[in-house]
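Okay, handing you the structure first.
A single protein chain has been removed from this complex, and every other one stays in its place.
By written order: A and B. Residues from 1 in each chain.
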Amino acid sequence: MSVGPTPPVRRFAHGSRVPGWDDAVDLTKDPAVVPDPATTPVPDELRAEIEALMERYPDRRSAAIPALHAAQRLHGWCSPLARTQVACVMRLTPAYLTSVASFYDMFELEPRPLHDDVYVCTNISCSLRGADEVLDALTAAAAGDETVHVRSFECLGACDIAPMASVNGEFVGPLEPSDAQRIVDDLRAGRSVLPEKQLRSRACVDPGAHPGGGAPHPDDPRAS
Amino acid sequence: MPRPERKTIQLTIDGREVQAIEGTMLVDAAKQADVEIPYFCYEPKLGNPVGACRMCLVEIEGIPKLQTSCSTPVKDGMVVHTRTERVRHAQNAVVEFLLVNHPLDCPVCDKGGECPLQDITFGWGLGHSRVIEPKRHFVKPLALSPLVAIDRERCILCYRCVRFSQEISEDYQLIFTERGSHAFVATHDGHPYVAPFSGNIVELCPVGALTAQPYRFRARPWDIEGGAGVCTLCPSQCNVTFTVRDEKVMRVLARDNEGVDDGWLCDKGRFAYQAIHVDERITRPLVRDAGVLRPTSWERALEAAAGLARHRGRVGTIVGGQASNEEGLLLARLSREALGSSDIDSRGMAGSGEAGAPIPADLARVLAAPALQASVPDIEFAHTVLLLGCDPRDDAPILDLRIRKGVRRHGVRLAIATARPTALEANAKLGVRCEPGGEGRLAAALAQAIDGTVDAGAPAEIAELAQLLRDGGEDVVILYGERIGAEGAAALVRIARALRLAERDGAGLICLPAGANGRGLREAGAVPDAGPGHGELDGPAGRGCAEIAEAAATGEITALHLFGTDPVRELPDRALWRRAMRSAALVVAHASVLTEGLAEHATVVFPAESHAEKDGTVVHPDGRLQRLRIAIAHPGEVRPGWAVLAELARRCGLETGVRHAVDAFEQLVAAVPVYEGLTLEEIGGGGVRWPERPQASALAPGEPTTTGGEAPSGDGRAPDAAAASNGALRLGTYRPLWAAPECEISPSLKFLVPRQRLELSPADARRLGIDDGAEVVVAQNGTRLNATAVVRTGVQEGSAFLAQGLAADSANELTEPTIEVSAR
Partner (left out) sequence: MSRKILFEDIDEPGLNTLSVYERRGGYQSLRKALGMSRAEVLDQIKQSGIRGRGGAGFRMGLKVSFLPEGTMAKYLVCNADESEPGTFKDRELMQKSPHMLIEGIAISAYAGGIDRAFIFIRGEYQHQAEILDAAIAEARAAGYIGERILGSDFSFSLVLHRGAGAYICGEETGLLDALEGKRGNPRLKPPFPAIEGLYAGPTLINNVETLSTVPHIIRMGAAEYASIGTETSTGTKLISISGDVKRPGNYEIELGIPSREIIYGLAGGPPSGLPVKFWFPGGSSSPVLTGEDLDLAYDFDTLAKAGSMLGSGAIIVADESRRVLDTMLKLVKFYAHESCGKCVPCREGTNWTHKMVQRIFAGEATPMDLDIMGSVQEQIMGNCLCVLGDAMAMPVSSMIRKFRPELEADIEAARERAAARDLAAAAELRPLAETESLAVH
C-alpha cells in the first residue's frame, strides 16, 4: 500500500498544532496572586460595571463572564491587563479569569485593537448553502484591516438565513460572496450593515403564523 | 461540630459479600475488599470526585449505564461487577484514548516504574494501539516554576494538580486553559506557579507530567528506599518519607497522617532536604584557633567545650527549635545539674519591640491543661476557629491548609485577630486588626467582652467577635502565637474559661510556638522557669533569652551554650546579641551551618544532625509525640546529638547514664509525668497525643498567678498612637516561612529566600510618597535597613511590617516600637 506524504497541516510558529503549549513560564515574573486594589488601577467605569454585575448574583463569581465581556469591550481583547483588572475588582486571581476566558469562543486572548467582529457560520446548514465561499470572500475583503476581524464560527442559530454571518452581533443572510465587500464597506463607514438582509426584520415563515394574511415568506407559494 | 456518623452496610462486589462504611465511595470499598478498580482522577483528599478520567467505570445492577465507582457511594445491598465484558470494554477504551496523544516516552520519563499510567495500561489496556494519527509533540520539559517542570505531552488532564491549587491551597494560580483536546495546564500569562505548597502537585500527578526539578533523573524506583520520618523545619511536624539512595536523601514525600498533615507538605519541608547534602554543611567539629574556626578532632572539641564547667553559674543555654525532647532534657540537666544554671531557654521570641514578653510558667501550665488541648482534626470540624496573633501560613503552614479545608468543606467560621493581615483573610468571616504589639491587649479586651466583666464600651468589632465565639457554636478552637505574650496568655485563660472550652471534646487551644519543637522542649524542661512536665523548679527561675543576652553583654554570664541556634540570626536585638557573644569568654555551639553569629563568635562548633539522621522524639503543638528515626547514616564525622550532650555532660562532671538513644527517651518518660509509661512502640509511625492518654491527668493546671497586668483600656489599641503624628510607623514583625538557613543553602529554594520588604498601608504610602515596589530606608535610633516597599490593602494605617530572621536587613536589628521610613 502506498502512503503519500503527510498533507500540510497548519502549524503554529513553534511547530505544534495547538497554541500555547510550548510556552514556559517567565521565571523573572512574580506569581500572579489576587491583585491588591491599592496597586492595581482599574478604570472607574469598568469597576462600576463589574461591581454592579456582581450585585446581580448570590455569588459574585457568577459575574465572571459578563465582566470579561465588559473588559473586552473596553480593551478590544481580554488582555492580561484586562483580566488582571477584572480579577482585582472581583477579588480573584488573574489565572481564574484566564481559565474562564480561554474556555469561551467569544473571548479574544490574542492581541487585537478595538475592532469589528465578523463571525461567519461554517457549520452544516450554512456550509450546505455556500458558507465556505462567503468566508473566503469576507476574509479577502477584510485582508490587511486589523479593525475588521473575520473568523469562522460554529452554528450561530440562524440556519434559516444560511449562509449567514454575525456582524458585531447583527445577524445577516442569506449571504452571497458578493456581499462581502459591502459588509466591510458598511463597517468602515459606520453604517448599519446590509440592512435588507438583517435577521431582525424577518417575518416568520410558518404560514399559519399569519392568520391575518401578514407578509408571507417570499418563497411561500402564497407570495405570488 | 458533630462529625459524620459511620454505619456499616453490606454490598456485593464481583460475587463477594463486602462490608463497608456507608457513604464510602465504591472504589474505596472495593479496595478494602481487595478488588482493584483502576483510576486516575479520583483523590479523596482533593474534595468531591470530578469523574473526569472515566477509568473507574463499573457495572451496578439496576443502573443501565456504567457508573464511575469513584463517585458512587456504596449503598446497602448494592450488587457491583468490575470484571464483566462491558466493563473491560470500557476500561480498554479509556486506556486507548488516554494514549492517543501520550508520547509513550517511558524510557526517558522520570515517573517510570512508579507511574499509575504505566501500571494501568499494563493491567487494563488492550496491549496494542490503533492510533496512527500524528501525536502532539511539544517542547519539553518546560519550567512551571523553579521547583517544578511540566511536560505537557505526558499530561492526561486528570485535574489533580489544578484541583490542588484551586481547592486545597486555594492559591488558584494553576489552571486549565483552552478547551477540549486543546486544554492544557498553565498559569496566568506566563507567571510561574510559586506558592508555599506547590510541590504537592508533583506527588499528585499520576504521570510524568509534573516532576520536581531537584529530583529529576536522580534515581529510579529500584535504586531507592523509603525512610519514615518527621519534618522538624517548623511546628507543623509533618510526617514524611525520605527517599534514600546511597545514604543520601534524594526526595521528600508526604506520609499521610490525618492527625497531623492530611498528606500535604509545604515546599520547605519538601525541598529543604537539599541542605543535608551541601558543601556549606558542617560535618566536622571546629575550634577557634588564633581567631579562626578550624576543623579539629572530636576529642579536642569536646575538651574545649568542657570548659563550660569552669563558668559554673555563669552559663547561658539557648536551645533551637529543632532540638528533640531528649536533647532538650539533656541540655536542661547539663545546665542545671552540671553547670549550676537555670539560665536556659528554648522559647525563641516571636515578636520584637514591645510585643511578647514570654509566656510565664504558671500560665503556660494552665494553657497546657489536657482538657484544653485541641487536636489538628478539631480545627476542621470546629464551629469557629480564631486565629489570635498568628498566621499559620508562616508559623505552621500545613495548618493553613487544614483551616481552609474546614471553612470550605465543613462550614467552619473563621475569625482573625492579628496585627498583620494573614494569608487566610479571604476565608474569614470576621477580622479584627490591632496595632503591632497590641495582640495581648486585644486578647484582654476580648476576654472582657466575652466574660462580661465590661458589658458596654467594647468597640463594635470586638463585641462582634465575642458574640461569634460565644454564640456561634460550642466547638471553638483558638490558634495563638507566642507573640500574644504574658498579657495575652492571661486573657486567653479567661477566654477559655468563659467559653468552657475545657468541657468540649472538639474545642480547645493550639499554641503555635516559634520553634518547631517548642512544645516538646518546654515539656522537657528547657525553659528557665519550669522543670520537665511544667514541674516546679527546686531553685529560683533562671533568665530567659532576652535576659541572657543582657547578662552576657554585661559580663554576668560568661559562657554561652547554643544548641541548634544562632541568636544573632534568630533572636530579636541583633546588636545586643553581637555584644553578648563578643563578651562571652566561651561560646559552644552545635550547628549545621555557620551563620553570622557563629562564624564570628563561636569558640567550639559541633556538627549537628539533620532531621533525617536523628533518633528521638518531638511534640506537635497539639500534644502529639512523634518519633524521628534515622533515615540516612550520619555524614562525615557528625555524631548523634544525645551522644554529644551526654559526653559533654560527663566531661563537665555529670554522669547522665545515657548510653543509647533509648536511655534518653526513658529518662524523658520518667521525668515528665504525663508521658508516664510511654514506649516508642506506642508512639509508632503515627505518633500519640499525650492529652488523650489517661496519664494526662498528672498535669494539674492549678491557678495562674500572673494576671497579665492591670485591666486594659478595653479597645486593644495602643494607648498612645505615637505613630502617624510625626510620620513614624508602628513596627510589627513576622517570620516568613522561607527565612531559614536551610532554605538559603538548599539550591532549589534559594530563589524563595526573602529580601526585606516593608509592608505598609495604602494611606501611609500616599502620605509618605512611597510607591509600591519603591526602595526605601527604614531607620530607628541610628540603625538603618534597606527594604522594598509593598503597599498592601489590609495593613492598618499607622502600622508597618518587616520580616525577621533574614540574613541581611532583618527586623531583628531593630528594638524600638516605631520606625521612620524614607525613599532611597
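Please note the rule applied: a residue touches a chain if its C-beta (ideal position, glycine included) is under 8 Å from a C-beta of that chain, and two chains touch if they have at least 3 such contacts.
Treat the numbers as computed from the prediction; the structure is a model and nothing was measured.
Checked against the full complex, the one of A:K29, A:H69, A:H115 or A:R182 touching the unshown chain is A:H69.
If you put the hidden chain back, the residue from B:L66, B:V252 or B:A800 that touches it is B:L66.
With the whole complex as reference, residues 49-55, 57, 65-66, 68, 71, 89-90, 92-94, 96-98, 100-101, 130-131, 133-134, 156-157, 159, 176, 178-183 of subunit B touch the missing chain. Not every partner is drawn; the one left out touches subunit A at residues 1-7, 56-59, 61-66, 68-69, 99-100, 103-107, 119, 122-125, 127-129, 153-162, 166, 169-171, 199-200, 203-211, 214, 217, 219-220.
Here is the rule we use: only the chains that are shown with their structure count from here on.
Subunit A and subunit B have CA centres that are 48 Å apart. Interface of subunit B with subunit A (complex): residues 134, 136-139, 142-146, 152, 171-179, 181-182, 184, 186-195, 426, 762, 765, 772, 791-793. The touching residues of subunit A, counted against subunit B in their complex, run 6, 9, 14-27, 29-34, 36-39, 80, 83, 91-99, 102-103.
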